[in-house]
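Missing here is one protein chain; the remaining ones are kept as they sit in the complex.
In order of appearance the chains are A and B, and numbering begins at 1 in each one.
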Amino acid sequence: MSDSLKYFRQNRLPHIWCPGCGHGTITGAIIRAIAKLKLDKNRIVVVSGIGCSSRAPGYLDFDTLHTTHGRALAFATGIKLSRPDLKVIVMTGDGDATAIGGNHFIHAARRNIDITTIVMNNAIYGMTSGQYSPMTPVGMLGTTAPYGTVERPFDLAKMAIASGASYVARATSYHVQLLEEVIEKALLNKGFSVVEAVSQCPTYFGRKNKIGSAVDMLNMFKEHAVNVKAAAVMAPEKLEGKFLIGELHNQSAPEFTEEYQKLIEGVRRKFDNFQGGVRECAQNSD
Amino acid sequence: MTNAKLMQGNEACTLGALAAGLEFFAGYPITPSTEIAELCSEELPKIGGKFIQMEDEIGSIAAIIGASLTGRKSMTATSGPGFSLMQENLGYASLTEVPIVIINVQRVGPSTGMPTSLAQGDVMQARWGTHGDHPVVVLAPGNVKECFELTVKAFNIAEDYRVPVVVLSDEVIGHMREKVVLPEAKDIKVSTRATPEAPGGYLPYKADPDGGVPLMAPFGAGYRYHVTGLFHDDTGFPSNKGEVADVLLRRLQRKVEKAEPVIRDYAVESVDDCDVLVVAFGSSAMSALSAVRQARAKGVKAGLFRPKTIWPFPEEPLHDIATRAKRVIVAEMNLGQLVLEIERVVGGKAPVEKLGKINGELFKPEEILAAIMGGQR
Partner (left out) sequence: MSEQNKRRFEHVIRERWCKGCNICVAFCPKQVLELKNGKVFAARPESCIGCKLCELRCPDFAIEIHEVIEGKAEGRDAAHLDFSVSPEAEHD
């Protein structure tokens, strides 16, 4: 960690997250992946929305942007399209990304814009103290689901793949080596990359659903996660009630900002006598 | 013969933005503003600028804030329903002091309303649409040329004061065409945000509490600073301290208060000796101007005051003129919004009469003339 300590704003630590919260572990994995790839701190922009997850950028020594609830990907799209040379990372939560932010999530994926999106999924709204979210499993409790939620949660990975993301993976705060590995590949992928990082919220989700401590929740991840490679050779009934971890989709596709750059170059060749500023408007649109 | 052109209002907004140095547009189709987006999609690539049609208006304003943070002049354009969706992020830009320009081409509201018909019902929304006290500047073009001029001015104000600026146009101003002679590029004053010299010891929100404007570093240039929608201190990091919030919000407010006399913009017609002062802005002012001239022809001392800066409202000049008048008539295409401000400014020194119209059809000059003459019976 010591060589990755320099990626933190150490005077801002210790951070705000509760003892045993998985968000710190995930943030550490992201930082280690960045350190391993030796990315230039001055060319990284980390964008987040609102919620526990979204406090992460405040602790990281990059250009960091803490935006409005659900809108991190839209802000990030503006940054990436405006400056495609910057490495843009979005750190978001299950509520931030899939509830209020769902529309921006599917469109960013559809465009396959080169943004690395880490969704810290603790299946609850932690910052507002424990409401259920679009990722809360059926029957689980939340302060707004006192009798258990009757809504079916998203399969975030399938949604991302269906929307057009070119790299999708899932890992957990227990499987830290795998988590770091898939984050690294997500950072390297030239296109929209999603890593669903399953995270424990002992304070609300763990306590409300009587799962126990952070350690108990991590053991729950350990028992319920199956690596996608192993699952390929397992009998379906063995996968009952389990979730897949590892690389779930990796298919490169044209990247939005590169395609738009080609468009610009094509247009400029056609209008090569162009000086910019106040000019003849070729076509009077109406 | 200079390059006179027949031009549409929306088109003039886009050309004004480009003249001001627009490099990034994000928007979403909505009548009656879509021509602005269409022209941006066509013109920006020619100069290496970027256009994106986002999935909604919330994403559009979010994207232009993001682009502005990388140092690029950015704009969006919309109408009532989209403007309503943009409010939260407009407040975000206001608190984080990120310069952006929003063209709002008003149409009949609320709700879907009458998309192709004229109204001026977003006056208060432009000022108070988002929650909480916050600075915002709103300019209102009264003809096609002003769509160009006030969009340039909007960018300059946004860059000078790091505040979101709304160009409050409307369906008539946006869609009508007029012969326009645009200034040469070299004659257009364009200002750009003040930036720090170099990274190192940069405090992103350090500024004179009395309306000071912090230096703005671009993302991706080695400053590695933090921007948040939470209240923050000079360092840019979140703070819950009462005194920090108090200093921050008062500074933001003072920015626009101090700017008012500098950015103040209005037009007048025969107000030196006017008994009946008509106040109108945007498309209504065209009809009001005709009515005032017809009244003068009939020997009635009528005058017109047309604010181009709506917020902050040009109180002083209106107060001087209105207190000399016997009656004040406020003609606006709504049930009475700007009139509330005028009543406040006139302060009872003259009766203020509301002349509203909400059927989507621009005032006929005769309707305003009747109101002017009405008082004469």
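What we mean here is this: a contact is a pair of C-beta atoms (placed from the backbone, for glycine too) under 8 Å apart; a residue touches a chain by one contact, two chains touch by 3 or more.
For clarity, every value in this text was computed on a predicted model and none was experimentally measured.
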item: Hidden partner chain, touching residue among A:Thr144, A:Gln177 or A:Gln251; value: A:Gln177
item: Residue in contact with the excluded chain [from A:His15, A:Lys36 or A:Arg110]; value: A:His15
item: On chain A, residues whose C-beta touches the chain left out of the figure; value: 1-2, 5-6, 8, 10-25, 28-29, 32, 173-174, 176-177, 180, 213-215, 218
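Just so it is clear, only the chains that are shown with their structure count from here on.
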item: Geometric centre distance via CA averages, chain B-chain A, whole Å; value: 36
item: Chain A-touching residues of chain B, taken from the complex the two chains share; value: 3, 5-8, 11, 15, 18-19, 23-24, 26, 35, 38-39, 42-43, 45-48, 50, 52, 54-56, 58-60, 62-70, 72, 74, 88-89, 92, 182-185, 188, 219-230, 237-238
item: Touch list for chain A against partner chain B, complex; value: 12, 41-43, 45, 47, 50, 57-58, 61-68, 71, 74-79, 81-83, 85-86, 103-104, 107, 260, 263-264, 267-268, 271, 274, 276-286
